[in-house]
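A single protein chain has been omitted; all remaining protein chains appear in their positions.
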Amino acid sequence: MNYQQTEIPDYNFAYLDEQTKRMIRRALLKAVAIPGYQVPFAGREMPMPYGWGTGGVQVTAAVIGPEDTLKVIDQGSDDTTNAVSIRKFFARTAGVETTEKTADADIIQTRHRIPEHPLREDQILVYQVPIPEPLRFLEPRETETRKMHALEEYGLMHVKLYEDIARHGHIATTYAYPALINDRYMMDPSPIPKFDNPKMDMMPALQLFGAGREKRIYALPPYTKVKSLDFEDHPFVIQSWEDVCGLCGAKDTFLDEVILDDQGNRMFVCSDSDHCNERQAKGHRGPQNRDDSLTEEVAL
Amino acid sequence: MSRDSNILLSIRDLTMMYGSRIGCQDVCFDLWPGEVLGIVGESGSGKSTLLNCISAQLEPSEGQVSYNTRIEGMKEVYQMSEPERRLLMRTDWAFVHQSPRDGLRMNVSAGANVGERLMAIGNRHYGDIRQSAENWLGKVEIESDRLDDLPSTFSGGMQQRLQIARNLVTGPRLVFMDEPTGGLDVSVQAKLLDLLRSLVRDLGLSVIIVTHDLAVARLLSNRLMVMQRGRIVEQGLTDQVLDDPQHAYTQLLVSSILQT
Partner (left out) sequence: MTDMLKVEKLAKSFTLHTQGGTTIPVFEDINFSMQAGDCIGLTGESGSGKSTFMRMLYANYLCASGSVNVFHDGRWVDITTATPHDILEIRKVTMGYVSQFLRVIPRVSTLDIVAEPLTTLGASEEAAKDKARQLLSRLNIPERLWSLSPLTFSGGEQQRVNIARGFIADYPIMLLDEPTASLDAGNRQTVLDLIEEAKERGSAILGIFHDQAARDAVCTDFFDVTKHRIEYDG
């Protein structure tokens, strides 16, 4: 943007000044060059509290262009407070198009999920990350964790999985499930369900991770190998459900449990609301959505 | 008889200065396989500094620490690359701290504590790791039903034995110990001493043990070094140093202990 010749807007395009974006892009380039490696960056104060996606917002601000279409999801849903406010933030500060359709988006900023719809090479997935360091659980010293990454000393990660099996009989870590990137760096995939881990592996889209409070950026370039940790005798498995989606009948999606009343009635629905709507539009129906009448079903 | 090729650890002219203050100075000695070397001296005599320098935790100002590695023979420890040195420290070496809290992960189970070194060297079979952990708890006389308990639920003596098991699981040849019986009451100390001695004998371990307790030194170590103000003032066979001390400081030290 050449802002000397135009009317001075209320904000620079996408809120951050251009020098800050360049600084973040340099960090992103390094992160892409070393998949899974956490690059420190000079994170800025954003007009929202830490924990609300300040890291993801800065990354999105650094990569978004005026022609891009943005989708923001939180727990798979487009209409939670967090998703809505971030979408509005970019609509206002960058004037970009927004969408709820995964297929129509150029950039998807996400908290806690990867869309069910497979992503393409021309899309970017931006993750909001609370704690970027996968080793932090057992090793509080940053100096030591950095050394462990540098020397590929990742035995400690398995200590955590061991502890899971010892206590629960199986690997009970269900989200933020650690993965080894490109046979080199141990990475925390942010608190997505482990159900989504296989989607990261060899994904055609570029994946960027921003941690605002901890001021770290990391990335997975397209088609990067992502191996979820496991034991030979306790292999990695994703969650599965006996139920199908009550609305669209999908059997292969990540389901949320919805409590319907205080009588113990409940249903399972796709956590990815766009995917679910799309399926319903194509005529797929789940057990609680027969005759196009959800309310009647519930009343029973 | 003393074939130099058999030496396990060789220390030459080791000096550690903290600014102008002496940590330890001009220390030379060799350690052979299966030997237990005691280092005694009062607080502040430099014995812990020396132990940290020897065990690659504190780079000395001057001097060499050479270790007879399994594959490449004698190598200077501070000339190794950091990955190589760290690998050595968690496989062929072990370090038992005075406080179990320094040597254990208090927020994971006893089994995970023992299994950590195995996982660190690439063991990825949960069942095997758990089995080894259970065997080792047995060897240090901890009931196998405590395998999944947190170390914080253990007594001080049990924690110390757990720390030992955690260290020995990779079959190290050289073990460093810093006042391993320090915080324990007398009856628990005796049990630990007995355990340490049988482990040393059964596994053919070489040990360097720092202690201020001459009785512990007499029962565990074959050889003794006496430190005062950073220097080794006397060294020799443990019983000779304690029964016929030559240096004024050693004589004072020996005459200061209560007779048992």
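Per-chain residue numbering starts at 1, and chain names A and B are given in the order in which the chains are listed.
Keep this in mind: a contact is a pair of C-beta atoms (placed from the backbone, for glycine too) under 8 Å apart; a residue touches a chain by one contact, two chains touch by 3 or more.
What you see is a predicted model, and the numbers here were worked out from it, not measured in a lab.
**Q** For the chain omitted from this view, which of the shown chains does it touch?
**A** B
**Q** Touching the hidden chain in the complete assembly: which of B:Arg86, B:Arg101, B:His125 or B:His247 does that?
**A** B:His247
**Q** Specify the residue from the set B:Lys191, B:His212 or B:Arg231 that touches the hidden chain.
**A** With B:Lys191, B:His212 or B:Arg231 as choices, the missing chain is touched by B:Lys191.
**Q** Touching the absent chain in the whole complex: find that residue among B:Ser20, B:Ser81 or B:Ser255.
**A** B:Ser255
**Q** Where does chain B touch the missing chain, residue by residue?
**A** Answer for chain B: residues 1-2, 30, 32, 35, 190-191, 193-194, 197, 201, 218-219, 222-223, 235-237, 239-240, 243-244, 246-248, 251-252, 255 touch the chain left out.
The rule we apply is simple: only the chains that are shown with their structure count from here on.
**Q** Please name which positions on chain B make contact with chain A in the complex.
**A** 82-83, 86, 105, 107-109, 111-112, 115-117, 119-122, 124-127, 129-130, 147-148
**Q** In the complex, go through chain A and note every residue touching chain B.
**A** That would be residues 138, 147, 151-153, 155-156, 158-160, 162-163, 165-167, 230-234 of chain A.
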